[in-house]
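The chains shown are only part of the set, and none of them has been moved.
Order of writing sets the chain letters: A and B. Residues in each chain are counted from 1.
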Amino acid sequence: MRFIEVVDLLGTIAFAVSGALAAFDKRLDPFGIIIIAFVTAAGGGTLRDILLGVYPVSWMTNMNLVYTILICVVITFIFRSFLLKLRTTLFLFDTIGIGFYTVVGLEMGLIAGLHPIICVTLGCITACFGGVIRDILVNEIPVIFRKNIYATACLLGGGAYFIMRKLGVPEGLNFPVAAAIVITIRLLAVYFKIGLPNVYKKVDREE
Amino acid sequence: MRFIEVVDLLGTIAFAVSGALAAFDKRLDPFGIIIIAFVTAAGGGTLRDILLGVYPVSWMTNMNLVYTILICVVITFIFRSFLLKLRTTLFLFDTIGIGFYTVVGLEMGLIAGLHPIICVTLGCITACFGGVIRDILVNEIPVIFRKNIYATACLLGGGAYFIMRKLGVPEGLNFPVAAAIVITIRLLAVYFKIGLPNVYKKVDREE
């Protein structure tokens, strides 16, 4: 559990910064910024805990996580003019976050003894739903439906974990490699502008 | 429980097809289609399980449900050009889904020993909230607030169940009749364009 706690912390930092930057971008007030940073960092894990029935949900008894998010918001606030200039910063932190969180969610599913497909799904939920709830709250189309590889990267990284496991790769190597695969796929996909294949011919949209 | 499992499966198929069709309609990518199909089919039941405290939520330990949804997405995909031509297909599958899911949710409430009003509410939640979450994710006005009989059909079917029960109708007959009532009311309401009564006179909208 030691390694996974470090990964969880890194994911929390990445997502709290990413959430705070998104909230600055939307010009929310200080309180709104804290909420969005918190939801982005803790939302996916909260949904995972609720689905698994882990109570009380992790951030409730983990003050370190709460303080980490608050400190991230303050630091992001101080360096915001610097961070906002770098158009790619928000994207980078978000990508690092989904890589780490996919592994954390997957690990939780393994501990609960669930089927590999469900474990990978939990990884995706942990990684993606903080961002989804954030987008719903600020009234944007959720990140997973925008036209690029996002949840798909989590799926592939999660799948790679189980293949490596079958091949006998030790856990200590397996988890960081799976996180690296998620991050690499998303980075490459955005760099080379790879999206998922379009499955539609011209069909009139009907409601 | 045997009968209710069959009903649950039929509802899952109907909603997975309905969700996949809605996602095609919105031109989501393949991954988005799977998510929307899954949320539409499993969302209402997941919320019901969360509210009841049934853990882990049903789809987590029920791989058949997961496979059923995936197969439905593939089949819907193959026949999509055919299905999309039939404007009424999406509506029909959705209507069959709410009929079956109302009964499943109601049954779960009965097993938990809850008050009839709460049981009917759970039936409505099971039937309607998959669609509500789907609509929130694709940024539409949730289905229950569009101007037609939807949740009302679930309410009436759920109410009919308890009346039939009081009258001594056996369970085996009671459940399918309640589902049929939900489906019939919705079909008739749409066919004859019956909406709920408008309760407003001209009043200026104030914010």
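Methods note: a residue touches a chain if its C-beta (ideal position, glycine included) is under 8 Å from a C-beta of that chain, and two chains touch if they have at least 3 such contacts.
Owing to the predicted nature of the structure, the values given are computational and were not obtained by experimental measurement.
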item: Number of identical chains in the entire complex, 2 depicted; value: 3
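The definition used in the following text is that only the chains that are shown with their structure count from here on.
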item: Rounded Å distance between chain A and chain B, as computed from the means of their C-alpha atoms; value: 30
item: Complex interface listing, chain A residues touching chain B; value: 50-53, 112, 114-115, 117-118, 132, 136, 141-142, 144-145, 147, 151-152, 155, 195-201, 203, 205-207
item: Residue numbers on chain B that touch chain A, as the complex places them; value: 24-25, 27-33, 35, 46, 50, 53, 55-57, 60-61, 63, 66, 77, 81, 84, 87, 136-139
